[in-house]
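Notes for the one structure printed next.
One chain of protein is taken out of this complex; the other chains stay put.
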Amino acid sequence: MAEITLVEAINQALAYEMQADPDVILLGEDIGKDGGVFRATVGLLEKFGEERVRDTPLAESMIAGLAIGMAMQGLKPVAEFQFMGFTYPALDQIINHAARMRNRTRGRLSCPLVFRAPFGCGIHAPEHHSESTEAIYAHIPGLRVVIPSSPQRAYGLLLSAIRDPDPVIFLEPARLYRWAKQEVPDDGKGLPLDRAFILQSGEDVTLISWGAMIKETLSAAQKLKKDGISVEIIDVATIKPLDKQTLLTSIEKTGRCIIIHEAARTGGVGEHISAELAEQALFFLKAPIIRLTGYDTIVPYAKLENYYLPKEQQIIDAVQRVLEFA
Amino acid sequence: MAEITLVEAINQALAYEMQADPDVILLGEDIGKDGGVFRATVGLLEKFGEERVRDTPLAESMIAGLAIGMAMQGLKPVAEFQFMGFTYPALDQIINHAARMRNRTRGRLSCPLVFRAPFGCGIHAPEHHSESTEAIYAHIPGLRVVIPSSPQRAYGLLLSAIRDPDPVIFLEPARLYRWAKQEVPDDGKGLPLDRAFILQSGEDVTLISWGAMIKETLSAAQKLKKDGISVEIIDVATIKPLDKQTLLTSIEKTGRCIIIHEAARTGGVGEHISAELAEQALFFLKAPIIRLTGYDTIVPYAKLENYYLPKEQQIIDAVQRVLEFA
Amino acid sequence: MKIIARFEISYYQILNETSEIVGTLPSFAKDNEHLLRLYRIMVLNRVFDTKAIALQRTGRLGTYPSSLGQEAVFTGIGDAMLKNDILVPYYRDYAAMWMRGIPLSDILLFWGGDERGNLQGGEDLPFSVPVGSQGLHAAGIATALKIRQEKRAVLTTCGEGATSQGDFYEALNIAGIWKLPIVFVINNNQWAISVPRSQQTAAATLAQKAIAAGFQGEQVDGNDVLAVRERVDVALTKAREENIPTLLEMICYRQCDHTTADEATRYEPKGVRDLEWKKEPIMRLRRYLENLKIWNQILEEQLQKECTAEVEKAVQAYLATKPAPASDMIDYLYAKLPHTLFEQREQIKQVGDQCHG
Partner (left out) sequence: MKIIARFEISYYQILNETSEIVGTLPSFAKDNEHLLRLYRIMVLNRVFDTKAIALQRTGRLGTYPSSLGQEAVFTGIGDAMLKNDILVPYYRDYAAMWMRGIPLSDILLFWGGDERGNLQGGEDLPFSVPVGSQGLHAAGIATALKIRQEKRAVLTTCGEGATSQGDFYEALNIAGIWKLPIVFVINNNQWAISVPRSQQTAAATLAQKAIAAGFQGEQVDGNDVLAVRERVDVALTKAREENIPTLLEMICYRQCDHTTADEATRYEPKGVRDLEWKKEPIMRLRRYLENLKIWNQILEEQLQKECTAEVEKAVQAYLATKPAPASDMIDYLYAKLPHTLFEQREQIKQVGDQCHG
């Protein structure tokens, strides 16, 4: 079986579910002939036709509002935003309607839809193409927020997101779109939307991350292993709802925890995890919970972008720091 | 001197600064003849004229975009949104432009403006009139987020917000608009935008709150006092940037900390405070940091609204719980 | 320089201010029963409004937006729509809503602060509180209908203030491009809270906003229920049969405060309301019915009594509604409550039990 990239896995999941469920409809800017600016929808127009793969005019609030209307009619729209930084015009529709329609109507109407967007920095794109504001979405009751970090998880999580009866924000780390390849059987099997994934078991420190920072986390772990340090790596994957139990179990074992994310530190999802864990694991903790994060500033343009992201070495240093606590 | 309400203090601050600085311009829906839906701008049209008190069409993104343009020209727009739930159409302008213009131009252009909005529940208004999503704003680099909880602080903080050279999100707890009155000297003195306020000193537990929940926090403290429990109450006031030092100093003293806010728990600013304090005060803490918050759901309409808010009794119970830790 | 495009906006009126027929009488208007039905609904609407305001003033209802003077718009819409069309309303639209099957008591329940007021309505949407946002939902629904090739139409309403929102325009624009089966109705009641029509847009008519989206807009006398009913019907038919969108601007006047939380005297120039009252829709139709000799004072008194009784029944049903359990606030958030919220649900139940107990 050929190995495919994360973005190809997205495409495979979309194709699978469109084949399986005629109610699945794609919409977004340039998703048709162009196949999406990252080529996530390439070939789908040809396969499923213009009714089901719909290029929209350039208006993100429109995309969200249309998807909401379609979803209330029982379609399953999967809408693409070109970059997370361009989802903000849609926030009103997402927060005030998509997330609330089921509750507002006490279950009469609902919004089974997926909003997909690439996110994160490191691809040397212009301003607004580097956002990691998943925390905004994670704060909104009624949404689910899912972030894959491998081709297999992208495939399985996206299938489940489309099948979920409620709105899902599906954020795809642009930096990983064409990074590591994997074999991804096209078996239509979804992955659970309320589970974290333990990527590597370990004893000394728990490393919690998601999205593109999984890359640095994995490579840091490789190096630490050579020094005889055994870390447990958890990919949170579903930011909302958070699989607290898997994280807690790990921390009860290791007593040390580092959270690594790319988003700005203040108000980042790292705080959510830190606060939840600290409240329940305070007396297991051998060291403070450390967060390695992006800075509280705007992701710089390409020339300084590289200084913005947490580095592998910082993870290694942080592990060593928490190990110093007895 | 007559005692005035919080909303009257807002009005007083606006009038003061408009008098003192001809560049201050108000804009928003119904702020002119109507004086604003909460009457925050009442009388200002008559005093300062239509050029400086501008009713806008019904469009929040427009309000934000206009304010940004005006601010770049050296005016100091103070824009009112009718409710926090109606600020979302403006989020794109606020996040993608207001918060970034100074950085984008390396200081050439800037956005000295204030976005005011009433927020929080408890006023028996329809859906979307009860939002407490300050966490969204607090996550955005380049903004300041300020929340007064008394007439005096409303006056002083709003003056400083208008004078601040950068964009300030100024959130006014609607539930407190006409609650406790205070004498507020019209002396034009601003209060610092980077300081928390210790409302009451105490030894046993630190209670951290902001906005309308200050009300329940104060009354809970009254009752606890009768039981001989001495709590320290801190009004965070400026959510971003957070005055961590004042909070840390208090916790080092008391060893116990309860954070009380009305916003949804997950992704709320309580997590920011909890994570920051835990990272630095872990070994001072005698008990886990507790957060008493709104639930992770949509604020219900009036009939169930009362069940949504944290109650005085819950604060009292939580204090007793943390005191059980030795 | 050459002219490359020309546009016109028309104005429609059938029954004028003095109750004379000035346009072509549509066939429905030749049916006296039909005319009487329209009249009765408008009267019911007004009786309901009066009662709702009274309930609010006595603390038994939340903030409430009256539709006084605008009854023809919502009645005409409700009457022209087919059962399996879909209504995407705004908050003054309850006449259309109840004509489509929503009980009066549910409308009260909603404004009384109970989400269960939105429980009925089939595929219709509940009100959208964020002004202007619902047009896009209507467009999305219309897209679904069109994809499935169902011959149904969507009708969405809003006030003239709402037309300033970007979403309104985006909805028009997509309806034009995708040729959606949709009718946009603007209830131009001249005020958006305190902001007059003249400060909302410099466009001479709101109908011409459709020109920006490449389809037809027209102005209709919104105090003339015959014209409203007729133009809505024509537009709905075009939508259903030919996937052609239309924008209708209904000209009327808000003969009331914006809501019970508002005081229009703060901003409304004196005298205007009285002047406008001469055009109001109910007396206009009543005079016409009287001229036709199918209405008189006795029938009027009887109707008033019936409407009062019907409203009173709804009020009783509303007031007798048992409060929802507190846990309702979280039980409908997701199809299946995520495990993370089990504990919060428990807390909510406890708080609810304590407060009720």
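Brief remarks on what is shown
So that you can tell them apart, the chains are marked A, B and C in the order they are listed, and the count of residues begins at 1 in each.
The rule is short, and it goes like this: contacts are C-beta pairs under 8 Å (C-beta built on N, C-alpha and C of every residue); 3 or more make two chains touch, one makes a residue touch a chain.
Please read these numbers as outputs of a predicted model, since none were measured by experiment.
Partner chains of the missing chain, restricted to those shown and counted over the full complex, are A, B, C. For the chain left out of this panel, the touching residue among C:169, C:191, C:267 or C:334 is C:169.
Contact with the omitted chain, checked across B:41, B:82, B:96 or B:254, is made by B:96. Residue in contact with the omitted chain (choice from C:213, C:239, C:282 or C:341): C:213. In the full complex, chain C touches the omitted chain through residues 1-12, 23, 164-170, 173, 176-177, 179, 199-205, 207-209, 211-215, 219. Those residues of chain A that touch the chain absent from the view are 29-30, 32-35, 37, 55-59, 61-62, 85-86, 88-89, 124-129, 265-266, 295-298, 300-308, 311. Chain B meets the missing chain through residues 25, 51-52, 56-57, 59, 61-62, 64-75, 77, 89, 92-93, 96-97, 102-110, 141-142, 144, 165-166, 194, 241-242, 244-245.
Quick note on the criterion: only the chains that are shown with their structure count from here on.
Taking the mean of each chain's C-alpha atoms as its centre, the chain lying closest to the overall protein C-alpha centroid is B.
Centre-to-centre, using mean CA coordinates, chain B is 36 Å away from chain C.
Once the centre of each chain is set as its mean CA position, chain A and chain B turn out to be 30 Å apart. With centres defined as mean CA coordinates, chain C is found 41 Å away from chain A. Touching two or more other chains at once are residues 61, 85, 88-89, 127-128, 266, 295-298 of chain B. Residue positions of chain C touching 2 or more other chains, listed in rising order: 115, 129-130, 166-167, 328, 333, 340-341.
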